[in-house]
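Structure provided below as structure tokens; questions to follow.
Only a single protein chain was left out; the remaining protein chains are all shown in position.
Moving on to chain A:
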Amino acid sequence: MILGHGAAVSLYPRLAWYGFRRHATYWAAALAGAFTNTVFGVLRAYVLIALWQARPGLGGYDVAGVVTYTFLTQACIGPMQLFGGGLDLPQRIRTGDVALDLVRPASLQLWCLSEDLGRAAYLFVARGAPPTLLGALLFGIVAPHAPAAFLASVALGVVVSFGWRYIVALATCWVMDDRGLAVFSLVVTTFFSGLMLPLAIFPGWFGSLARALPWSAMAQVPADVYLGTAGPARALAFQAMWAAVLLALGALMTGAARRKVVIQGG
């Protein structure tokens, strides 16, 4: 679909398209990111292969499965922004520009979500495909168990990721500096998304907790849907539940932030 300026298209799809195009401009940066994600994928794959050689079948994966898992989760880094960022909001809160965003006759949250979906769609291709293809070439990866469910799971994962990053970004209104919050978000997201290790091998109650938290929806769940180690219906329902919770929380915070910004005078 090509969206012209004169066409009577609704606001949010157009914002998504602009988000896509804006990120497509920085193709060299995306390529460099994909290269780095691939290098780390290779390193992680060797460590996990060594572990799975010592413990075959651990966590319900075989060696080919865990290699696939590694490259899929590396491919999630870009679209899911697992290292944080992707939103202009913290910067705009710090400079006061957010006052302008809040008086627009459109929902700030949906505005940001639309742009973010466009960004994610571009990065899914630009930063998702290279690690997956190189992983397939170097180590061999297994074919998707349920391709359509996998794509749906990635899309829901992006919404959960946005829901979380939006909350972290808006929290800047209260802390007035986004870097400390960004570090906190980085820690919980990288660890509990399943990016560092499959959550299936986290021991005991700690593992159960990690699998129930929203971050698992951003890497572990899409990878499990791809591998068929999780039932698609249940997995998608889990992601949708967290997407709804985080978006609702973000909407509440938007209301609170609107009052907060007015008090400060922007």
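Keep in mind that, in the parts below, contacts are C-beta pairs under 8 Å (C-beta built on N, C-alpha and C of every residue); 3 or more make two chains touch, one makes a residue touch a chain; residues count from 1.
Simple rule for what comes next: contacts and distances are computed from a predicted model.
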Review point. Can you pick, from "Response regulator", "Transporter", "Succinyl-CoA:(R)-benzylsuccinate CoA-transferase subunit BbsF" or "C-type cytochrome", the UniProt protein name of the chain not displayed?
Key: "Transporter"
Review point. Taking the entire complex into account, which one of A:64, A:110, A:136 or A:201 touches the absent chain?
Key: A:201
Practice item. May I ask which residue of A:58, A:133, A:146 or A:241 touches the chain that does not appear here? Key: A:58
Check your understanding: Where does chain A touch the missing chain, residue by residue?
Key -> 26, 28-29, 31-33, 35-36, 39-40, 43, 46-47, 49-51, 54-55, 58, 175-177, 179-181, 183-184, 186-187, 190-191, 196-197, 201-203
